[in-house]
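Here's the structure, in structure tokens; my notes come after.
All protein chains but one are shown in place.
A and B label the chains in the order they appear, each numbered from 1.
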Amino acid sequence: MAESTKTIEIECLRFNPETDSAPRYQTYKVPFTDDMSVLQGLQYIKDELDGSLTFRWSCRMAICGSCGSMINQVPHLSCETFLRDYYPGKLRVEPLNHFPILRDLAIDQTDFVRNKLPSIKPYLIPKQQKTLEQGEYLQTPAEMHKYYHYSECINCLLCYAACPQYGLDPKFTGPAAIALMHRYNADSRDGGRAERAELANSDEGVWGCTLVGYCSEVCPKGVDPAHAVNQNKMASAVDYFLRFLRPYGGKR
Amino acid sequence: MKRSNAPVFWSLFGAGGMLAALIAPALVFITGIAAPTGFILPADTMSYERMFALAGNVFGKIALLAVVSLFMFHGGLRMYHSLHHLGFHTGTGSKIVIFGVALLATIVAAWALLAIGF
Partner (left out) sequence: MTTVKTYMRPMAGWWRKNPFFVRYMIREASAPLFYLYALWLLAGIVALATGPSAYAAWWAVAKHPLMILANLVVLVFAVYHTWTWFSVLPKTTPELDVAPGALITGGIVAAVVACVALLAFAWGVTR
């Protein structure tokens, strides 16, 4: 199949921590066909034009969550964003906003992986512990439906790049982590809401959100973190006002 | 980890926001455009006698107090967050000013409405 090859300009943020004090931009002319993703454009640059360009990628099919970047100031997975949609304009590719830049397009994900994710206790805390002999924790399809789409997060961090509250105050737990927290709280097999409540009820929890809503706009998996965070505001408020009446609710 | 007191402000924000979403367009149109210009509504729609009668009614008092107080608590929380968005350092001081004025307005409104009598 003969396809006409056009050329698009891709401008990449470059930052070498060993030599640079601040980022700079470098523009590359990349020949492309209509089926090429931005990731393939970056791979062309690395293979043919400039081997020093650094970026993360793996599955190239929007499931591993590695290739997130800012494309013309919008968070995208570069493997499912296409060069044809920007042509004849220019593409500017930058690392995900609100994270420290390690090198070129690679960000430091430590805050999410080491702090945010463990802080919400991302595991089932069963209501009733069962022995193996007692069998599985059963769940109806309707019960699963209540939390399932919140379990589809691939930890790509596009929502953190989209969230100005996280950018302004990185102590905010953030969209993906709170969505995952909700995923467990909403799971009928889980009984850990009270354990997660202290974080949820704090300013670093749900109250750090001002419903900008951009997180849900950019999420490539339809997790809808904005919904997870904001429906828990009501739960947190009710818990706040009824805390002296509830037997277990005294836990801060 | 400290429990946030945001629920207090957020509940007032939500109540005010819902009230505003439901009636503010009509209310602003009536009080700010129609009655003062005599457009669609007669020019004496908000005459002293009519407004005094409205404020003398217990439901009128509740409605007026709700609008003044809740609009300010709604706008107040959003203003507080907006200052933070614009890069200003917001803390207890900003809260005291913004919500202090709103609380004061609530008290003054209640006092004035009670002074009008029944």
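Heads up, the rule we're going with is that contacts are C-beta pairs under 8 Å (C-beta built on N, C-alpha and C of every residue); 3 or more make two chains touch, one makes a residue touch a chain.
Given the structure is predicted, the values throughout are model-derived calculations rather than measurements.
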(message) Among A:Val30, A:Leu53 or A:Ile101, exactly one should touch the missing chain; which is it?
(response) A:Ile101
(request) Using the definition of touch stated at the top, determine which of B:Met1, B:Ala26 or B:Ile62 touches the missing chain. (result) B:Ala26
(message) Looking at the full complex, which residue from A:Cys79, A:Ala186, A:Ala200 or A:Val223 touches the chain that isn't shown here?
(response) A:Ala186
(request) State which residues belonging to chain A touch the missing partner chain. (result) 15, 17-18, 20, 22-23, 73-74, 97, 100-102, 108, 146, 164, 167-168, 186, 211-214, 216-217, 224, 226-227, 230-231, 233-234
(request) Could I get the residues of chain B that touch the absent chain, sorted low to high? (result) 16-18, 20-37, 40-42, 44-46, 48, 50-52, 55, 64, 67-69, 71-72, 74-79, 81-82, 85, 87, 102, 105, 108-109, 112-113, 115-116
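To be clear about the criterion, only the chains that are shown with their structure count from here on.
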(request) State, to the nearest whole Å, the distance from the C-alpha centre of chain A to the C-alpha centre of chain B. (result) 38
(message) With touch defined as at the start, can you tell me which chain A residues reach chain B in the complex?
(response) 164, 168, 198-199, 201-205, 207, 210, 233, 236-237, 240-241, 252
(message) Taking the touch rule as given, give the residues of chain B at its contact with chain A in the complex, in rising order.
(response) 1-4, 6-8, 10-11, 81, 84-85
